[in-house]
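Removed from the display is one protein chain of the complex; every other protein chain stays in position.
And then subunit A:
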Amino acid sequence: MHTLITLTAPAVVPTAAGGVSSVAWSGAQAAVWLVALPLLSSAVLLLLGRRADRWGHWLGVLASAASFVVGLVLLVGLLGLPADQRVQDVDLGTWLDAGALSIGAGLRVDPLSLTFVLLVTFVGTLIHVYSVAYMEHDASRRRFFAYLNLFVAAMLLLVLADSYALLFVGWEGVGLASYLLIGFWNHHTPYAVAAKKAFVANRVGDVGLLVAMGLLFATFGSLDFATVDAGVAGASEGTLTLVGLALLLAACGKSAQFPLQSWLGDAMAGPTPVSALIHAATMVTAGVYLIIRSGAVFTAAPTAQLVVAVVGAITLLFGAIVGCAKDDIKKALAASTMSQIGYMVLAAGLGPIGYAFAIFHLVTHGFFKAGMFLGAGSVMHGMDDQVDMRRFGGLGRYMKITYFTFMAGWLAILGIPPFAGFFSKDKIIEAAFVPVDGEPWRAWVFGTVALVGAGITAFYMSRLFFMTFEGQKRWSTRRDGSEQHPHESPALMTWPMIVLAVGSVGLGWVLSTVGFVEWLEPSVGHTEHEEPVLAVPVLIALTLIAVALGLVLAWRRYAVSTVPVTPPLGTALTRAARVDLHQDAVNDALLVEPGQYLTRSLVYGDKAVVDGAVTGLGRATVALGDLVRRAQNGYARSYAAGMVVGVVVLAFVVLAVRG
């Protein structure tokens, strides 16, 4: 649909407001194809049905790869422009036009959106390739690729939209794709329930986005980023705080942040490539994108910004603690994702100083976490879909490529120099330690949380790594009763892992060398470097010490000593962390049960009052009819008597009235 609009739409209409360049670059029009290609491919795969089974997966890979190529072309074009012209809006015509309400459809090509485009399409293409082999024995592989393409299209629309309205379309689109893919094996009831849980939790967040859009429209009369950014200075801080909190709620839903985090662990019910692409690398970072895209609002609403940082800090520790106790390899990785996105949200809550680092960490995390999820998928592939880490052990000797690629991701997330995580996470820790005028406690609280989080991260990721790849074998038998024969995965699966591992190793260094932070400046604004409360080398040293402590502790407990096959009772904290710190119980007690009670009362009220009134009216009519029916005795003479009496009464009445 959007392609049709563009063909007839006038060329780029530049907007002067909000720092958007006044020089139009017609090449930005190509951005439409970014969304259109995967969307078309998805439609073809879904509409052709079984006829496309033989080649459908390759069409999916091709569509994703083609989007990546378009993204590269746009990158080259944007790099050819001077820095102050790198925010290009592409007008796609009017979307809604109803009296005073006029909403335009448009795409914004700028360093921020293009960074996401390249991350989504590059990692997405790799995961498409991986899925060709991973899903080989699944009868509905074509449908899987159709959903993956749908996801890529929706995610690209989300990051490319130039208004909250169009962003919302992409936002819902990724939610739908996520739902479809978590419940891909929906013949298995718990998986279908997990999909529903994710969808409902996301809807709670979506309400936040809708409220924010309503407030923005009421305040600025428009939902364009450009108009909003330009109008923020004139709006009241109270309104902007409300908008900020509503946007934060939306971000919490999508990015699995506290208190809407409970769906992410269950979302691991989806096939592993889905966990890698949607629930680690891309979709769950949409909340971070939303916060940074709305940077102008948050900068003008310090209270909302502080809440963002607090939410990020809480989730960071929450995810890390949960990650320490999970024995399911995918759930441990999911907890880690939650915690790492907590880092990004924390950085985004620090204000403009943290925006670029949040995106930096988002990109490196997209690589190393996707790589590790693919590694986990490869382990499951070789171990007959076993996910219990207590049933792994010693796998490094049998799956060399998986071992080394996973190791790259592991060292990257630990933040060991020179792996990618070191460059991004350390910057966030430094930014967290930067003092805020008038509130010195912030630097210490957020900085300490980030630092402690790094230590816990080192512990649980090392635990995961050692339990899976090191130590003795603790293998179970296969589902058919035979012995486990772990084996390396086919080349289609290992090559994406190798590419992502290369990214995990070198991406941090490369991006910080080529000036990634400066490249983002046209989108997120320029901030002067500020000194943290502790000297930078001291912070790096402290972080590395925390990481080393976590690593050594995990080494002693899970590589050197024997890991019991049945989980030990553990401390109270461990037991709580195993059940996600009782988040489901809390949700049940606070929301689900009162909600069910409310609905039950409403149903009762409906039956007793509304239905009662209706049926009561009917019964009363029947009773009255019974009563009156007795007069109808069938005797003509009694009817005649009635008439006589009636006439006499009437006569008396008339006489009495006339006096």
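Here is the rule we use: contacts are C-beta pairs under 8 Å (C-beta built on N, C-alpha and C of every residue); 3 or more make two chains touch, one makes a residue touch a chain; residues count from 1.
Assume contacts and distances are computed from a predicted model.
Chemist: Would you kindly match the missing chain to its UniProt protein name, picking from "NADH-quinone oxidoreductase subunit K", "Protein-methionine-sulfoxide reductase catalytic subunit MsrP", "Potassium-transporting ATPase potassium-binding subunit" or "Electron transfer flavoprotein subunit beta"?
Modeler: "NADH-quinone oxidoreductase subunit K"
Chemist: Can you tell me which of A:218, A:636 or A:655 touches the chain that was removed from the display?
Modeler: Considering all chains, including the one not shown, the answer is A:636.
Chemist: Which subunit A residues touch the hidden chain?
Modeler: Given the touch definition above, subunit A has residues 632-637, 640-641, 644 touching the missing chain.
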